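Got a structure here, written out as structure tokens. Questions coming.
Removed: one protein chain of the complex. Kept in place: all other protein chains.
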Amino acid sequence: MDAILAFLTVFTRPDLFALVALGTFAGVYVGAIPGLSVTMAVSILISFTFSWDVLPAIALMIGIYMGGVYGGSRTAILLNIPGAPSAIATALDGYPMARRGQAGEAIGITTVMSFIGGFVGIAVLAVAAPFVSDFALSFQPRDYMLLAVLGLLLVGSLAGESLVKGIFCGALGLMLGSVGMDPLTFTERFTFDLPLLQSGISFIAVMIGLFGVSEALSQLHDIDKAAVRQTIARIVPSWSTVRKHLPLSMQTSTLGVIIGALPGTGGDIAALMAYDHAKRVTRNPERPFGDGAIEGLVAPETANNAAVGGAFIPMMTLGIPGDAVTAIMIGALFIHGLNPGPMLMVEQPDMFWFIVGALVLANFCMLLFGLTGIKLFVKIVEMPRTVLVPLIMLLSIVGAYAVNNSITDVYWMLGFGVFGYFLKLYGYPLGPIILGVILSRLLDDNWRRAILSERGSLGDFFIGMVTSPLSLVLFLSVIFIFISQTPPWKRWRQRREALRAKSDPARPAAAKTSEEKI
Amino acid sequence: MAARRARRPGEAMFTALLLAVSLFLLWSAFGISAFESLSSPGAVPMATTFAMAVTAAIVLFKTARSPAAKGEKIGREVLPPPVAIFAVMLVAYAILLEPFGFLPTSALFLVVSIKLLSARSWTYAAAISLLSLTLIYVLFRIVFTVLMPPGIVPEGEILSAIRGLFSGGL
Partner (left out) sequence: MKFHSLFAAALAAGVAFAASPSLAQDYPTKEIQGIIQWGAGGSTDTVMRAVTPKAEEVLGQSIVLQNVTGGVGAIALNKVASGKADGYTLLMGAENPLLYKVMGLGTKDYSDFVPIAILARGTPILVARPDAPFDTYEEMMAYIKDHPDEVKFGSTGPGGLPSVVSSMIADAEGGLPVTFIPYDGDGPALTALQSKAIDVMPAVLGAAIEAVKAGKMKPLAVVTNDKVDQLPDVEPISKANEKFSKYLPWGPFFGVFVPKGTPEDAISKLEDAYKQAGEQDSFKQLMDNRGYTLMNISGKEAEDFMTKWQSSTTWLLQDAGMTKKSPEEFDIPKPE
């Protein structure tokens, strides 16, 4: 009974209701602008809400968090510039849709899928938080390392025309992620004794440069062509579309919750893994992946919003942050006199149910704000390129600067912008670079921890890998995914598809699976 | 296997450059901790830069064997004048940002680039620039308190004075 009342607090108190709504609204725009991040907004709110009560402060933060994770998809779809790292995968299929004039449709499906993903995340938080956090805690350094390897295999999905170029870009990303002073041993890596390299290369600056500026430079090629007219007749996706993608969205949401709940991995990795998953399980997309496949939007958007609920799981059950935003929220709870930790749920279950309630409300607000005002947003892409291109560049510069208030980041961003332009021109995929940067620390740090834990013995490391059930499952997944990307396997698959087509001449190859025939 | 693509102008040069950089980085990674142990800070960097060098070499080999694209020129398809001009303007922006400050540099950048690209009047370029710069300033500087390089405009003092004016008036 108390739980229900606490859950309903946010719906019954108009001030809290308004703050969640306001937060979500602001979050959508914070998320959409590259360089403005939810982490930044929530940090500023700590001081801003210092004199407030704890509930309004948390309500506002939750709204911004939910809206911000979703907002990243906006600019990814409209401009090919992910507003946040978790929207990188969204750009892969969202932008091609916008180029065909289907931006409205892409935003519509993204919004609904984010809502579904967000809801799954909250549901798992509400029902199964203790179990999921126990599971998340069972991950050892070795398992994190295997997870990173699993992530690296996504290069196969993101590579585009040439796998070799994809691997090059992935390795480049890993290298970029390790530049600077190593946080574990304080050894300088790739710094060449330059102080400006000591703190490493800002990941957000790389992302803004590679996607924002390089895209703006590419658009200069057809500066004279008129912008694509957008048809925004269909925004809310039909029920049949939603239902068709429901199975996939459930799978990717689950993936999102788990990755989100793991301390050390978040929505960005979840979204990329979900994209890869979608590519693997979808037999017959209406359009190929990378060219505007709906599944390519469904997967990352469900996963990154599900990761929000996931990130709250270790925070609420153990006081361990699931990501950067929940880390700041833990600090906020401290400042407001609460002691987040394993006892919070025991001593103050009301707080838990209040947060769940606020998340539910934020999720509905996100759906509402996501589906309205699209016309205005879409106008951005219909702006003449002559104005849009300089604006993208200025926004990229300001965004890169804002991350750390550092001019150096602006130089890096511009450098990677020009570099990215040439990479694109010569057929190198940009996705794997970002993937590499995201996974660099996860792979490197946990590899070293795993080996140190075995006191340097590679043999013990492998024994550990096959004797721990979790490691074994991850290890076998790595092997399976690796094999499924090798040419012999692909040839075998093609032959099988061809045989199936022959036995049933009425249906074209690869169009239907045997299960669907029944 | 992807279909063999024609080699674009400058592609071989670019790939060779990537290979050279990869080799240099591999050497640099070796310098971190050599083959000290599997858990040394240089272990993973050495593996990644090795992968970079090998793949860059393969790409270079393939690129060198593919036929040059017909009818593509470096000054048209690869680096057309607008792109080159913009690259220069970005460099200029980066150089001027710190000494001049954010507001004047950005205003100059926007006005000049919109004017260059759109061939509309100066008024049009200035109006659009001012509007968008104001929006960016309000959002980043005032709402998110990002302290942009002030340069020659003492905007911090001005802003504070304006705030003082408002709070004093209440």
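We call the chains A and B, going by the order they appear; numbering starts again at 1 in every chain.
We take it that a residue touches a chain if its C-beta (ideal position, glycine included) is under 8 Å from a C-beta of that chain, and two chains touch if they have at least 3 such contacts.
Please read these numbers as outputs of a predicted model, since none were measured by experiment.
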Which of A:G101, A:P285 or A:G319 contacts the chain that the document leaves out: A:G319
Touch criterion as defined above, residue of A:G264, A:G420 or A:G436 at the omitted chain: A:G264
Listed residues A:L137, A:L163 or A:L371, member touching the removed chain: A:L137
Contacting the left-out chain in the complete assembly, out of A:P56, A:G331 or A:P349: A:G331
Residues in subunit A touching the chain absent from view: 39, 42-43, 46-47, 50-51, 137-141, 180-181, 183-186, 195, 198-200, 263-264, 314, 318-321, 324, 327-328, 330-331, 334-335, 337, 339-344, 346, 404-406, 445, 448-449, 452-453, 455
Missing-partner contacts on subunit B, residue numbers: 122-123, 126-127, 130, 145, 147, 153-154, 156-162, 164
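Rule of thumb we're sticking to: only the chains that are shown with their structure count from here on.
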Chain centre separation (subunit A, subunit B; CA means) in Å: 23
Contacting residues of subunit A [partner subunit B, same complex]: 33, 36, 40-41, 44, 161-165, 167-168, 170-172, 174-175, 178, 182, 184-185, 187-190, 192, 213, 216-217, 220-221, 223, 384-387, 389-391, 393-395, 397-398, 401-402, 405, 407, 410-411, 414, 417-418, 421-422, 425-427, 436, 443-444, 447-448, 451-452, 456, 458, 487
Subunit A-facing residues of subunit B, complex: 1-2, 5, 8, 10-11, 14-15, 18, 25, 28-29, 32-33, 37-45, 48-49, 51-52, 55-56, 58-59, 62, 78, 80, 82-83, 86-87, 90-91, 93-94, 97-98, 102, 106, 109-110, 113-114, 117-118, 120, 128, 132-133, 136, 139-140, 144-149
